[in-house]
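Mind having a look at this structure? Questions to follow.
Here the complex is missing a single protein chain, while all its other protein chains stay put.
Chain IDs A, B and C follow the sequence of writing; residue 1 opens each chain.
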Amino acid sequence: MVIVIKPGTQQQHMDDIVRLLESKGLKVHLSVGESRTIIGVIGDKSVLSGVNIGLLPGVEKIVPITENYKLASKAFRPEGSVVKVGGRSVGGREFAMIAGPCAVESREQIFEAARIARAGGAQFLRGGAYKPRTSPYAFQGLEKEGLKLLREAASEYGLLTVSELVSESLIDEAAAYLDVIQIGARNAQNFRLLKETGRSGIPVLLKRGIAETIDEWLASAEYIMSEGNYNIILCERGIRTFETATRNTLDISAIAVVKEKSHLPLIIDPSHAAGKAAYIPSLSRAAVAAGADGLMIEVHPNPKAALSDASQQLGEEEFLSLCRDIAKFAAASGREYDLFEGNGGGKC
Amino acid sequence: MVIVIKPGTQQQHMDDIVRLLESKGLKVHLSVGESRTIIGVIGDKSVLSGVNIGLLPGVEKIVPITENYKLASKAFRPEGSVVKVGGRSVGGREFAMIAGPCAVESREQIFEAARIARAGGAQFLRGGAYKPRTSPYAFQGLEKEGLKLLREAASEYGLLTVSELVSESLIDEAAAYLDVIQIGARNAQNFRLLKETGRSGIPVLLKRGIAETIDEWLASAEYIMSEGNYNIILCERGIRTFETATRNTLDISAIAVVKEKSHLPLIIDPSHAAGKAAYIPSLSRAAVAAGADGLMIEVHPNPKAALSDASQQLGEEEFLSLCRDIAKFAAASGREYDLFEGNGGGKC
Amino acid sequence: MVIVIKPGTQQQHMDDIVRLLESKGLKVHLSVGESRTIIGVIGDKSVLSGVNIGLLPGVEKIVPITENYKLASKAFRPEGSVVKVGGRSVGGREFAMIAGPCAVESREQIFEAARIARAGGAQFLRGGAYKPRTSPYAFQGLEKEGLKLLREAASEYGLLTVSELVSESLIDEAAAYLDVIQIGARNAQNFRLLKETGRSGIPVLLKRGIAETIDEWLASAEYIMSEGNYNIILCERGIRTFETATRNTLDISAIAVVKEKSHLPLIIDPSHAAGKAAYIPSLSRAAVAAGADGLMIEVHPNPKAALSDASQQLGEEEFLSLCRDIAKFAAASGREYDLFEGNGGGKC
Partner (left out) sequence: MVIVIKPGTQQQHMDDIVRLLESKGLKVHLSVGESRTIIGVIGDKSVLSGVNIGLLPGVEKIVPITENYKLASKAFRPEGSVVKVGGRSVGGREFAMIAGPCAVESREQIFEAARIARAGGAQFLRGGAYKPRTSPYAFQGLEKEGLKLLREAASEYGLLTVSELVSESLIDEAAAYLDVIQIGARNAQNFRLLKETGRSGIPVLLKRGIAETIDEWLASAEYIMSEGNYNIILCERGIRTFETATRNTLDISAIAVVKEKSHLPLIIDPSHAAGKAAYIPSLSRAAVAAGADGLMIEVHPNPKAALSDASQQLGEEEFLSLCRDIAKFAAASGREYDLFEGNGGGKC
């Protein structure tokens, strides 16, 4: 922590600050410059809880040097984490693909989506059961029934399940059906949900909030990790900016930044970022090339009939064509990704 | 709803779109321009749930004309709403003041804060009991014990209580202690919490999310209202922008915009927007002059010792001085606001 | 300047950094913490031009402590600046009003606008002659002819002139007609124009760029001041954010922040921020109450016929009504502002 002192501060106020810090067991380094004096503070700053340095006379501002997270930081596991789910892994050589519809709508729809996902090489099937919708009058999801259908469809095609939970009260009823719990952008700072998901021990796909900085996002991950659950997959899905040509602005730089700051694997969700199916292939290729560990793509057997967010869902042909592209760019990136080539559409 | 057709679309595709819309009972108006054809669609668009117009061949984009909310819209109550809480009201001639510490820390602290709030003319005492903190290692609040202390302190000084709930699971345990439930910026789109708060019937202070548009914020209010609870006070507390001189950017225009779009009363929280005590008086005066129905100010008997967000809390003197200013500008705005002038510090 | 060292940096790299800094005559303070080592650097950092500390092995990041500007900083004139133009002043007790149409369109229009401006108490008449328009096919202004008309109309009603220049090549031809040169938001970092305006010695109204931080804005002012021209009036006119209900988001906090960081007077332009005439009165009252030194309001004798930005221009009645409001809030703020009460509409 660095404390910047206002120009013209009386010596006595400076002494008070120093005395206070030292009384708490902290070490203090004074640097008296021409235009500013700064105080470097060394030691465990948690002893300052209960004191507000920022309001002491003479303090201009405080510059934090260390981040708000420890378990999520690169230093905690410099070699990087590989999250194991079922027999698959995210963050290693294998490139992860999570595919499926925005919302589970019917048995037929989710089974068809599972078949397509499998054919494209996906390891994970996604499908929303509890939908956070901006309007209270829009379709809100099939809830528990949707989760059951998701699990059945995934089992049929040898896939793992991912679905969003919007409240900690749903974890118990959902646990049996989910291999990965998704925490959505709107709940990225719902700290109750983060903590309880941490306690559940179930792997978590943690989306970035649309206005969360990368540091805040990693602090959200820290909430889950601080409860002992280290199986976290980060998911960038676009941030809110002034540009309206896309629904949100995919922060492609987040890949390089997260790889530098954290050991957690990171995947990209181009569907929510773009909000338009036509832009998804370009963004998906960019994600692979930039070094993402996987993709999450909205796929629907019949996008034109989708009940929610239909404009951003790919149909079967577009998805398979995208997956062939991904395989090519994954190879150029030194990653493994294969479409399913077997008989019978991949049914187990 | 207006559908914009891509240049060069085949007549057959256009016919398909029109036939589909008409088959759903909608009326259609075609306007063939030089560079674009547009289709105006009239009728209840909910019949289109299950169809994704945006993906039909020939559709360039869809321009919604009506908003995502009805109950929250100005048209629902053109005369404006006055929310009654206890014997007080928000949205009428009386200017509302909600004051108190960021977090309830101790009996002594909250009673002192209540005394100061009362002296300044506040009708409401605020104090956080369940704190949403970015870091899992920061002080998280006294929880239920905090609510009890808040209620006791408020009763002692004839004030009403406001505190944030961060999960729908807390409503039952909190109901007895709260006159107004606050929904914080991070939960502005926690739709479960919104719905359950709606069902509780308790008046709600609904903060705007840091990246919520005004239309989305009113759609969040609609979630509460759609459950039959119309006692909503909106609270603007700053939005996230590129500027870092303040913690967030207070969107002062939101006052004029909300007054045009909605009948709900609106107050301003300059403390969270500014993140710095020195800026609060300027922002508070601006809020009164712009036509806000009230203010929410962080006040602490001893800001330097505050356990959370201390840099933005006012001490007793600053708060009383601010309240005198408010009274002056409230008068210029045709509103009523008075500091407490009685004996004994306002104890009941 | 504070240099933050990466965890795990070799001692030798740290020594290299320190040796380099000391070889340049800088003093160095090392603070070795548990998770980070930081180096405080004292002295004139301009000796480092030609060296890129940020790329030295072991450097994590550099935290600047002092700002990019000196002449524009509060420390340069703690008492605040009053800019004198003609017989008037901006930044003192008198509240400044700059009124007039977006663009000078005709003799009749600008004379009518001048009459209205005068009646409302304005000291300055504005009117665009060189219009920066997003589309090359839109009305681009009357250029020099517009400036002449502006000057004539202003003289007739005893007003001073303000108009935007969009290139340094226009200063010579414009100098005779302008009391204040306006630099628009799109040219806020057109450093050539800033420098040449600085050399001209003519008072400058410097608008904030729509994506300029307050620190960058003050650095833009520094460009003008570094050429010896200290007569600068800052003008906040809204920043670009995700919110689309208003054209831009008026950063009302900029008033408090600028008053803390700089000595320069600051006015508010609610017309461009709001982009909608209906919101201007609310924003104008807020600006006065927050402590602005003046307002810049778009006024047009016949807004419905305006050639540019008509939706944000006030007509005569709305403007006079607004000015009566301003007078009331100016009084509550301890400022002076009076509408013109004399005979004959204020003609000189």
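Some points to look at:
Operating definition for what follows: a contact is a pair of C-beta atoms (placed from the backbone, for glycine too) under 8 Å apart; a residue touches a chain by one contact, two chains touch by 3 or more.
Given the structure is predicted, the values throughout are model-derived calculations rather than measurements.
The missing chain, though absent from the view, touches A, B, C when the full complex is examined.
The hidden chain makes contact, of the residues C:Gly25, C:Gly87, C:Pro136 or C:Gly334, with C:Pro136. The chain not shown here is touched by just one of A:Leu149, A:Leu206, A:Ile224 or A:Ile239, and that residue is A:Ile239. Although one chain is not drawn, the whole complex shows that of C:Gly128, C:Gly146, C:Pro270 or C:Pro303 it is C:Pro303 that touches it. Only one residue from A:Asn52, A:Gln109 or A:Thr249 touches the chain missing from this view: A:Thr249. Hidden from this view is one chain, which touches subunit C at 46, 49-52, 54-56, 68-69, 132-139, 166-169, 186-187, 189-193, 195, 209-211, 216, 219, 222-223, 226, 240, 277, 303-307, 310-311.
Although one chain is not displayed, subunit A still touches it through residues 211, 213-215, 239, 241-246, 249-257, 259-261, 273-274, 278-279, 282-283, 285-291, 328-329, 331-333. Across the interface with the omitted chain, subunit B contributes residues 2, 4, 7, 27, 29-36, 38, 40-44, 63, 65-66, 75, 240-242, 244.
Definition applied: only the chains that are shown with their structure count from here on.
The two sequence copies subunit B and subunit C touch through a face in which the numbers common to both exceed half of the numbers used overall. Chain geometry summary: the mean Cα position of subunit A and that of subunit C are 39 Å apart. With each centre defined as the average position of its C-alpha atoms, the distance from subunit B to subunit C rounds to 31 Å.
With touch defined as above, residues shared between interfaces to two or more other chains in subunit B number as follows: 211.
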